[in-house]
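Only a single protein chain was left out; the remaining protein chains are all shown in position.
After this line comes chain A, so read on.
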Amino acid sequence: MLKSTIIDNRVRIRPSKKVLDFLANQKEHFTQVTDNVAKLMKTNGYDLPENIVILKDDGEIIARPKIDNVLLKKLIGDVPDPVIKKGKSHKQNEKPKQEEDGVDVEEDELKPVKGHFLYLKDCHWLNNTLSDLRKRKICEIFLYELIESSELILPENELKPRNPELEKRCQRLREEQHNREYHKMTKSVDAGLKYYPEDTISYQIKSLNKQIIAVAQFIFSVAAGFTFGFFGVNLMVGPLPFGFRILLGVMAALVIALAEMYFLAKKLHEYDEVLDAPKRKKEERPRTAASTSRVEALKPHSD
């Protein structure tokens, strides 16, 4: 199994019944509602009053809330040493509390339909609305009391199984590679493998030919460059002093040699690599069969 990249990095909160009840009870006091909350209420059978403005998600980025650090330090200062908890243990601590509340049983039955979660934006809206309601003395509920009973869903990686075709192909390539390495290693040990084409004279002469041709090309083009500088310029411009002609020829040849050198080096390097690696597996198969028979044939002779 492979983990794929997280696509949706939003924190989701699955609202509990407490949240829904609160929303249903206080709906007359809202002046505006985010569309996500509106959808959530509609799917759970609550109608919103008609004069409510529904806020569309406009992709606006909400700034992080300001935290009054001075007050925080003052308040926490009284609390005896907060046990250091990591994220997970913290969440586990929350769970038994839910059960104590007794909401848990009902909550399971009335869990909102999947796909209707509260996002960060809705939390902000809820916070603002709550502080508004508190100011107007309508209710005395805080956000933490509401979301305490809700479930926090963290962004997670999706698990994807590895493509079996890819797996098969990787396996085959690995085997080929190992086989090649093995053959290369045992070439000098196993007499049966000695008659590889790269060891025959014709094969070596062939590859030598290729290299010779590459070198000859280099020499020819350099010579042509020199000839052009030595004779060509003289013919075009008229009689030139001998020393100058030589200089011109050498310069032209040098420029061509530099360019050609690069290609030559590249080509020779390629040959090296081809010579290094034994032939591919496919071509080897019949040959191995043939060579084993040859070994058998050779045996009495060597005895």
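Throughout what follows, a contact is a pair of C-beta atoms (placed from the backbone, for glycine too) under 8 Å apart; a residue touches a chain by one contact, two chains touch by 3 or more; residues count from 1.
The rule we apply is simple: contacts and distances are computed from a predicted model.
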Options "AP complex subunit beta", "Zinc finger RING-type", "Vacuolar ATPase assembly protein VMA22" or "Sister chromatid cohesion protein DCC1": UniProt name of the undisplayed chain: "Vacuolar ATPase assembly protein VMA22"
Contact residue for the chain not shown (choose from A:2, A:54, A:154 or A:268): A:154
Absent-chain contact - pick from A:72, A:205 or A:255: A:72
Touching residue (missing chain; options A:14, A:27, A:124 or A:210): A:124
Hidden partner interface residues of chain A, rising order: 5-6, 9-11, 62, 64-68, 71-72, 75-76, 78-79, 82-87, 90, 93, 120, 123-124, 127, 130-131, 134, 142-144, 147, 154-155, 273
